[in-house]
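Remarks on the structure that follows.
With one protein chain held back, the other chains of the complex are shown just where they sit.
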Amino acid sequence: MTIRILYFAALRDALGCAEESLNLPAGVATIADLQAFLASRGEGWSALRPGRSVRAARNQRMAQGGEPVMPGDEVAFFPPVTGG
Amino acid sequence: MTIRILYFAALRDALGCAEESLNLPAGVATIADLQAFLASRGEGWSALRPGRSVRAARNQRMAQGGEPVMPGDEVAFFPPVTGG
Amino acid sequence: MSVSVREEDFDVGTETAALAADNPAVGAVASFVGYVRNANDGESIAAMTLEHYPGMTERSLQEIVDEAHRRWQLIAVRVVHRVGRLQPGDRIVFVGVAGAHRGEAFAACEFIMDYLKTRAPFWKREETPGGARWVDARETDDSAAARWDQDSAPG
Partner (left out) sequence: MSVSVREEDFDVGTETAALAADNPAVGAVASFVGYVRNANDGESIAAMTLEHYPGMTERSLQEIVDEAHRRWQLIAVRVVHRVGRLQPGDRIVFVGVAGAHRGEAFAACEFIMDYLKTRAPFWKREETPGGARWVDARETDDSAAARWDQDSAPG
């Protein structure tokens, strides 16, 4: 019932965390739910609050907030990309 | 009072002429006048008749029919270009 | 492989020639090379580090290339994106597109760059005299990518 969560770039620096494993908490059904749950941990985790230009990917594909989260998923949160 | 006239590509092949010097005939004031004068020489020269996709340059710049022709000019006639 | 993500530099002549090699139907290769500039937003840049999301990076680039193949009649596409620490004047990215004619090669090359800029998980961190800073995404990149949504007919 766990998922893997990755954080990148400025967001990883703000959170002080690059990667974690998490047992899916009750009531977390979507990417948006997960993001709200993580942001509620307090202190630096407020960097994940919606509206703060956080992007998400699920299983290595860009994902919208409404996308479901399933056990075994790899979810990533990061700032808007700036490559090229 | 002479001009130099150059012909290129398919038009040169049709005329059998690459270059000539010409004393500007009376009544030839523009590129269009010159083209009509040359086309009236008969036989292969009808390839120069207006309407046959002939382009003109005067002193190495693309020229419209209304542009004047002056003694000493270098005038060129050729088909639409196909480089690149 | 049409997509490569790596630290090593690329050779523009070799990459371009490979796109046309062995296929005499190629009439046009449009390509783009991005470089590290020595200044950005008014600050001088000593170096930058490109971070990425291994796995998703290659996948997202391949999806962009696949989408370009769906939208235009293309013969070959190549994308190379470097990661790690780079200095001003260093090459960052190569995008090359081979087709029979220039219209589709130009359009697909620009499309791939616009999508790469907004959808491929790379992040730049610049070293300036005032310290290191993450580069902010530019709104002009979003609007450059968005025009391909309306404009879905081959150009």
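The letters A, B and C name the chains in turn, as written, and every chain counts its residues from 1.
The rule is simple: a contact is a pair of C-beta atoms (placed from the backbone, for glycine too) under 8 Å apart; a residue touches a chain by one contact, two chains touch by 3 or more.
If you're wondering where the values come from, they're calculated on a predicted model, not measured in any experiment.
A.B. asks: Using the touch definition from the header, name the shown chains in contact with the chain that isn't displayed.
C.D. replies: The undisplayed chain, in the complete complex, is in contact with B, C.
A.B. asks: For chain B, which residues lie in contact with the unshown chain of the complex?
C.D. replies: 6, 8-10, 13, 53, 57, 60-62, 76, 78-84
A.B. asks: Please output the residues of chain C touching the missing chain, sorted low to high.
C.D. replies: 11-14, 16-17, 20, 24-39, 88-89, 100, 102-103, 105-106, 109-110, 113, 140, 144
Heads up, the rule we're going with is that only the chains that are shown with their structure count from here on.
A.B. asks: If you count the contact pairs for each chain pair, which pair has the most?
C.D. replies: Pair with the most C-beta pairs in contact: A-C.
A.B. asks: Could you work out which chain's C-alpha centre is the most distant one from the centre of chain C?
C.D. replies: B
A.B. asks: Just how far, in Å, is the C-alpha centre of chain B from the one of chain A?
C.D. replies: Result: the chain centres lie 72 Å from each other.
A.B. asks: Could you grab the centroid distance between chain B and chain C? Build each centroid from C-alpha atoms only and quote it in angstrom.
C.D. replies: Comparing mean C-alpha positions, chain C is 48 Å from chain B.
A.B. asks: Just give me the whole-number Å value for how far the CA centre of chain A lies from that of chain C.
C.D. replies: One centre to the other, that is 26 Å.
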